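Left out: one protein chain. Kept in place: all the others.
For reference, chains read A, B, C and D in written order, and residue numbers begin at 1 within each chain.
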């Protein structure tokens, strides 16, 4: 009780930092600009974007690891699919240059460099534009870290733009390199599906991290609930809300892709998309379950605080109720009246001892019957 | 009050175990694998899977109890329905071998061995793929135990894959053996319906177990609410959420089957499916009612905790309010001033007794009128 | 406060009885039986079912009050409608025999004797099968008493099966007997509508009973909230949930009947069904309003408990804050130091009286300004 | 605190009266009657209903103020619209007579005199039947006063039946009398629309009254929250629920009227109906906002009660924590042991004064750092 002093300021600094991060991606800087003007909105990041190219057909593969926007103009033709992966969208000009090569609508360019998009899919006739979000749970800050991945799926190409440093799609490259793999035999739609699959699979590990945190907090709740527990529960709630915001629209994205009457999605790929759709539903369901668990934890916290107040008050009441009457009794015979006959009685003191003992035992019986002891 | 010491650590161990079980079926081990790669995800289980075969038409029956995947290649032809029941999906190769015999899509194989699926139905043209979940309430751990059952329904065969040890469908075998039974006269769709019916019927007994637990907790709430009661209520909530997660998609599964424009579901079977659909709705309704009951129990718990705090405070207040003024009174005449005239009065002591008695009776009247006594 | 002892066990016995009643209608006894096997599920009831027959056309009427299933085989032909009312479905064989006479699907027979159905309507081509529930509020037990009524509506007959003893449809019989009444002129669909109308009209009186109970509890909440009040509120909540479970599907039943493209429902009857539909909506709305009222009552209860705690604490605080400092003051001059100059002063005692009075009046002014007095 | 005695019974009487009023419109009296039997259900009202007739075409107008049902048989022909307004539906025979003149379905008659209907619209081919509810907020009783208005809109006539005394549609009459007004140029559909418009416009003033009450309660909540505040909040909630029950179905009524493929609604009138529809949406939105405000008020009330409890406990704790140790100190040296060396010391008394002062200042510093002072 004497150590609760510090809670006022302890958490304040880090918390503001976290909230500020959430707001840092400022949209307002775009106010007044004509629509379709690409402006990078996202975390500050420096350095050249890494551009890699992979073109393949069943029996042939073409790879270029450190391509420049200029070098893309002369890509080999006649391949089943050409995949250009851009790692870093902070250089608006590079992104614009690549998009112009493929004749993309300028709203697409704007959306690629504005990394605050929710998952969505748009049909531009010649190509599909898909926005995904990769999610990771930062156990230190107890926050969701989310990054945008934009895909452009054409008849013979896939462009992927990743906001975050570090390539999510490395295992995919390995699978393309394996001759005879299904990826090599299929078109750009299957490649896009494989990316979707990787992103959704990652959600499962994120969920497992969150599950571990929930488990920890549940234990803490039972063994040692402290004032911070509510803050932690609140943070978990916000994490789950964040997750939900990315997963629910993703469901719609996949669903639309399955139902799309576009030649860009082949019938062989649809059952696979249906599979991803099931996964997103599974993820969404788990998030809902976690939300129920977390809001249940708040109930437990509140009722345990109430319960402990009861316990504390019981202790106080028992002590006070036993000793206050006794104190009165002893105070009574501490009065200095000249004429208090009891004080002179021979059995006066034993009588008072007797009264005191019977008061105590009466109280104890009363409390015992009330089950307060 | 002196025995509340232990609650901090009592529940901790078993609880973590339970939460861990929930997470144990790790999806993350699949990350990075190409889609359609079957990996067993589920509780560890060893031993050979038990494969049984039953082929029948109205006047003939063929049975094999301990079949191997190899022996299935030479099944008798010309029967109305052949039912292959596989008890144990932990041996991925065996499952794959059987599925290949019937030419199933590899996503189906993947889903059969991944036992974390929600109920669903998928139409692959030549066959329907149905995922069900059997549910049981573990009264000891106060948790839902759920196991996956996958059905593949073709024009002349039914494959059933059960995750859990112990055959759910034993009574069904008996009914098939009975010559002249409706099952013998009907095709694979009626067999699949009968399985659905058994699974849903089991839900009713599960619900009855949960109802008994709710009843117990309701009684405890009235007679002896303890700190653990909230935990138990929370667990019941989670159990009901778990139930709901299996039952709601099942409703959709059955509904889709009824409306399916597939030759695999005959018109004679549809009224029976409608009957199962009614049952799932009944189960879902009961779950919702239980949820309402359980959340009502939390309200009762909290209000009873508040009420008891009131009771405790009343006792404290009555005792303190009666004796604190009396203690002051007696303390007053315990002062050692040389010159306190009252101390020398003849009627001083009786006067003080009179004051004390009137204070007590005044307070008692006040409390009685406030209905605190 | 000294009479709150008994609450621990008072309610326990009757409550368990009530909950057990809810579960008594055990579905689990059906587990493993082939579908379509009729098993009576419902309250135990003995004695022969009462079967009455009424056949009529505009100018003619045929009545038989204590018919047997066998006697039904020879019913007069050529009537507009024949109504067979069976009061008691606990004798499965009798029900089966009657149903076979009219060639009903065996799932219908199963549903008639399983009295746990929710309201529903099913079209079997030759006849409509409708399940209704009559509802009554048992003010003693504070519970909903619900009984199943099953209707089979054919082109020239209506079968009605009532679970509960006592005939709901007596006024209907009187109206049929009245020559020239609309019932006599109309077909079986209007008879079925009239039954629906009676059942729904009964809901209004049930709601009025519940309204009276709500009124009582609201009064109790204001005049004398006790610990049981929460239990009563909880029971009211459960009653309303029970009501809702019967009324919501009934809405759908009536709605489907209105839209049914079946020759069994004539266009003359549809406006009347629309009228019943309005009534069910009215009932459903009223239930929702009652639910809002009841959950508002819980808020009032909790806030009044909080408020009273505040009141109690104010009393304690006022008393303690006035007398504890005074007690200290008098204790101070009760010390036995040889050398306490104040004790010898002439104005010592009056000075202490002055201090005490100013302390009391200071406190009183403080509390008065804080509006605690 | 000493004046809270009366709250137990103060509100009881008026409250029951209010609840009883809600139930007074007894539906149960209709039980058992054949459907389509018109029975007046509503507040008791005596006196003749006032019937007024207004027939008009662009250049001509015919008015009769105190018509009788009989006199209606001989209305002038060849007018654009004839409007019969009946003020009072408690005389069932009069209503029946008028309805028979226009050949209305008997369910319409039943609905007109049963004043517990929700807003609805029904198409009887030759005429539309519309039920509206006028709403007023009774600031005294803090309750919604609602009355039914039934409209029958035919090709050349409008019948309006008002439950409540006092004609809502007086301004309308004035507008009809004005030659050249749009009403005179348009048909019965525009007249009906104008009535709808008046009813919905009235909702805005009702909402303004409720807004003022909310404002009052918000102020009270901040300046002087009392125990009754919860009751008032609860009543506001019920008022808003009542409002909602009338406004939501009205939205549907107007929406249906706009989409109606009936020659009774002309294309010129549809934009006006769309305008009314916007108003109903605005009303519905405002109600939802008020509901959010009112439920927020309950949160504020509860948290302010909690906060004040904290304040009270702080006062008690500060006083008790400062004086209880001091009282012990002085009591200690009030002991009568023969052999207490401190009592004889020369600096004994000053030492005790020093200890007491340092204890008080230590406590004060502690509380000041905990920000309790």
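Throughout what follows, a contact is a pair of C-beta atoms (placed from the backbone, for glycine too) under 8 Å apart; a residue touches a chain by one contact, two chains touch by 3 or more.
All values derive from a computational prediction rather than experimental measurement.
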Omitted-chain contact residue, chosen from D:259, D:274 or D:369: D:274
Touch with the omitted chain, as defined above, among D:194, D:229 or D:246: D:194
Touching residue (missing chain; options B:154, B:334 or B:348): B:334
Residues from chain D at the interface with the omitted partner, ascending: 171, 175, 181-183, 193-194, 197-198, 201-202, 204-205, 208, 211-212, 214-215, 218-219, 222-224, 271-272, 274-275, 278, 281-282, 285, 289, 292-293, 296, 299-300, 302-304, 306-307, 309-311, 313-318, 320-321, 324-325, 327-328, 331-332, 334-340, 372-373
In chain A, positions touching the absent partner: 1-2, 4, 7-9, 11-12, 15-16, 19-20, 22-23, 26-28, 30-32, 34-36, 105, 107, 110-111, 116-118, 120, 122, 124, 227, 230-231, 234, 237-238, 241-242, 245, 298, 301-302, 305-306, 308-309, 312-313, 315-316, 319-320, 323-324, 326-327, 330-331, 333-336, 340, 342-344, 346, 348-349, 352
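Simple rule for what comes next: only the chains that are shown with their structure count from here on.
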Rotational angle, Cα trace of chain A fitted to chain D, multiple of 5°: 145
Where chain C and chain D are represented by their mean Cα positions, the distance between them in whole Å: 26
Residues of chain A engaged with two or more neighbouring chains: 334
